[in-house]
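What follows is a structure written as structure tokens; I'll ask about it next.
One protein chain omitted, others in place.
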């Protein structure tokens, strides 16, 4: 484990965040991999500092119509190419999806606190829809040490896990067009009894409804679980306090997703 | 004369302004013809209505950094290609100068009131610097019926009159690097006695200082003279009253350059 | 298909889209491009008892997503407007709202008195951003008592419904609106421009001081529309940075019954007809029976 997660386990988080940089990059590909989902590859002009899966970047969409940067998880990184997987949901992602090859972008990276790995017998990775982008780097690093569950609306979104097709992935679709018919949390709960026999930890990323359902099925046992949260951000650097999520800390309930997160202990946040 | 100026002399001005349109166009060339001066050619998607020399267009620079359209004189028009000659003076023209071939632009045209031609024995056309853009179409239409005077800072700006080199042009340069050494008004005043022997009318376009000097030398005789004025514009259509110039009309001194102008009788404006 | 028509002050307008005062000249200037009958109502350029010459140039300046103007209320005066420019609206049966102003209470009153009721005049819009020369030049619209008194005085001399057009530069917009409401105002137009200024860094000068309009104003105007439309039972007309039919919908959803489009027309003179078309298509898409049904719908 130590080798895989040198930064999260050895280096103190404050040191990690010291290593952020604003790096110029050039778009090399920006392809629609599934309907409404794009894989963006950016060739960075200088190497990004080591990152922890779950960390994210703030990217400046090269268009004056977009005022703020937008946060995206580090999907993959092979020096000097940074990959982001994104879904078109609004103006920024719409414009980004139309941005051509060779356009220049600025990428502030790597940001936030990624997944923290303790020694466990088994890891379970759960994601729904575009949530796969937040755990993809983790899946790649953990390889066969983890069980991967992925839920999506329909078969056509399976393209999102094409890059991890060397690993076994349990799939659910809402319309039953592939794999388990239902939500990914329903699917997980079917395996939970078996999984619980081991000392496991769950890593999850997906829509709020998925995280809430997950919480419900884990509530009784308070299974260790880390979740990657999303919030609207202005700075991504902890400067504005715009991106908070409520936690159980009564003294200071609102924590910054970009700074104290985006990965939080499920049992410390109020979903 | 009637044939050349069918619109100005036969059609009432209100009718002319009825013929304006917002036309999409594509940039075909945008070349630097002299240092800081560009000749822009736009292929219009439909023909522009007949225009009178001195009329102008409002062009939308295809960049979100530029909020308002910018006014430019109709330099030339050969269906379906509209030519504008412009000087880089600020943000809008700067960005325009960097706009590439094939970019789409909207052109509201033709606008304003052009030069009005009465029968005269001779016409005198005077322009300074980029003022040539405002009288170029007039020079082309009048051909040898006019005497053309052009003043500029230095020899390198002679490229601005290259397109009329089949006609005799009297040139002055401020630095004496070509032609008469001095201002174009000084040059004109040397010829004025001879010219005044005929029934002449002067058409002028250039910087405020030039027009003021011109006024001084014509003051005594009140020689007929039309001037093309420039003002910051928001709409170019007479909607905002932003582009006014002061006239001798006491009841309503401020007239709109875009509507009642841009061509005014020199003796009716207060320069 | 849903209907765009709305009822305003008892009159039926074909749609809720108007020009903002001072941004469509005297109306006829737009005729070469589209007819004034496209408008729900034409709002006149600000008129006064006597003609006004206005300010020297520069009168307009480009800002980031905004415009600063200092036209200085140039206009031909209320009499000449009716002699010279009103016939177009009669000919085209286009309702009008008469925007007017004064520099003293007497001027407001005298101007309002001159405007005789006419079936096409649906309201008088009082521009309250004008400096009150008798009170040290601070504008009428900044003081609830001044607003109360002037609205009351105008209501007394006219039978035509009266709209108060408010300035954003106030301590408490609701208090101002309350002043107008208690004086019997029939509606509000929100907002007028915000005072602003430009510095020319190269020349080290201040080329213009004037009012800021355009998209920069939109979120401020939306808040005003929301606040006033939830507080008073009279119609609110929204204005400030409306550039397209989505912006127009924002204002309607926030509580505006009708809209005014200003600066956008300078950039694309077809903005108004495009917004009318966009709203029509929106009603169709949402299977909404009438535009009135969405007014205030975002307020929950």
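Here the chain labels run A, B and C in written order, and each chain numbers its own residues starting at 1.
Operating definition for what follows: contacts are C-beta pairs under 8 Å (C-beta built on N, C-alpha and C of every residue); 3 or more make two chains touch, one makes a residue touch a chain.
Keep in mind it's a predicted model, so treat the numbers as computed, not measured.
Q: Since one chain is left out of the picture, which of the remaining chains does it touch in the full complex?
A: A, C
Q: Considering the whole complex, which of C:10, C:117, C:233 or C:300 touches the chain not shown?
A: Touching the chain that is not displayed is residue C:300.
Q: Among C:12, C:50, C:64 or C:290, choose the residue that contacts the chain missing from this document, as touch is defined above.
A: Missing-chain contact among the listed residues: C:64.
Q: Please identify which residue in A:153, A:209 or A:239 touches the non-displayed chain.
A: The missing chain is touched by A:239.
Q: With the missing chain put back, which residues of chain C would touch it? List them for me.
A: Output for chain C: 63-66, 68, 138, 142-143, 168-172, 194-201, 204-206, 209, 212, 215-220, 222-223, 226, 241, 246, 249-251, 253-254, 294, 297-300.
Q: If the hidden chain were put back, which residues of chain A would touch it?
A: Answer for chain A: residues 17-22, 60, 65-69, 92, 106, 108, 231-235, 237-246, 251-254, 259 touch the chain left out.
To be clear about the criterion, only the chains that are shown with their structure count from here on.
Q: Central chain, going by Cα centroids?
A: Smallest centre-to-centre distance to the global C-alpha mean: chain C.
Q: Using the average of all C-alpha atoms in each chain as its centre, how far is it in Å between chain B and chain C?
A: 36
Q: I'd like to verify one number: the distance from the centre of chain A to the centre of chain B, where each centre is the average of its C-alpha atoms, in whole angstrom.
A: 60
Q: By the touch rule stated above, which residues of chain A touch at least two different other chains?
A: none
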